[in-house]
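For reference, the structure I am asking about is given below.
A single protein chain has been removed from this complex, and every other one stays in its place.
Right after this comes subunit A.
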């Protein structure tokens, strides 16, 4: 029990520190939102005096209070579940923007991460099992795919499958020509969303499967030289049983730990994928918020990411304490 209390205190302090950093770091960055906004409008050549005046009114309203007051207000709002209003996507509340983007990110990036893990681990186990044969050729092929810059891979796939062959849509999470009013709860909409998600998911899987595969294959090779594998083989167990229950199970452990971390980061979305496919998601909100100094949005997105990563770690900690009693005593 003491172990769990200790872990809990640790996480509460970490959470407080993370949320406070989340408030201060954006404010330490150079540049200010108003200038950026003005210059952005000016580059479009449409900055009228009236527009300048409204930019001033919109941005200049909360500059008077001190940093400390702002910090207290930030906590107060946070505890009331109010994340503020986005300035660059005015007048949408930050919670609404994140709420809209999060399901798309979790489903697409989450599924792609799980798929990539499952494919990588099973392929890796197989490749490790058949080491030294022609299947080793899969490794350079998959690591090549991973080392290709993601956006380039995505652009190539779009050029081939979406533009030239016209098999897949070019942008969006669903067919905006068919559903100009936004998401609806129909079967057509669902299938449209699945159809639109295929290529983005494929690119994520293609570009991340290599890492899992390589790690798993190497673990597999070293596990296969363990004594208990030799014993299992000597006992005359069927090779398939040795592969699954003895080798793979043990070799997958380190990858599983890595997997829990990458699951935590799923909520951060995939910035480049969302940009290239104009896919609705959290990553894009984050990058736009950072570029345009949209503090409220930036804090909201970071908060969601921090909390999820911490929660994922906390769960893993609890799980570890449960699985491995040594962690409870030494931690």
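Here, a residue touches a chain if its C-beta (ideal position, glycine included) is under 8 Å from a C-beta of that chain, and two chains touch if they have at least 3 such contacts; residues count from 1.
Basically, contacts and distances are computed from a predicted model.
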According to its UniProt record, what is the protein name of the omitted chain, chosen from "Carbamoyl phosphate synthase small chain", "ABC transporter substrate-binding protein", "NADH-quinone oxidoreductase subunit H" or "ABC-type sugar transport system, periplasmic component"? "ABC transporter substrate-binding protein"
Missing-chain contact among A:138, A:153 or A:296 belongs to A:138
For the chain not shown, which residue from A:179, A:265 or A:320 touches it across the whole complex? A:179
Residues of subunit A in contact with the chain not shown: 29-31, 34-39, 41-58, 86-92, 97, 100-101, 133-138, 140-141, 155, 158-159, 161-163, 166-168, 170-183, 188, 191-192, 194-195, 198, 202, 274-278, 280, 284-285, 288, 291
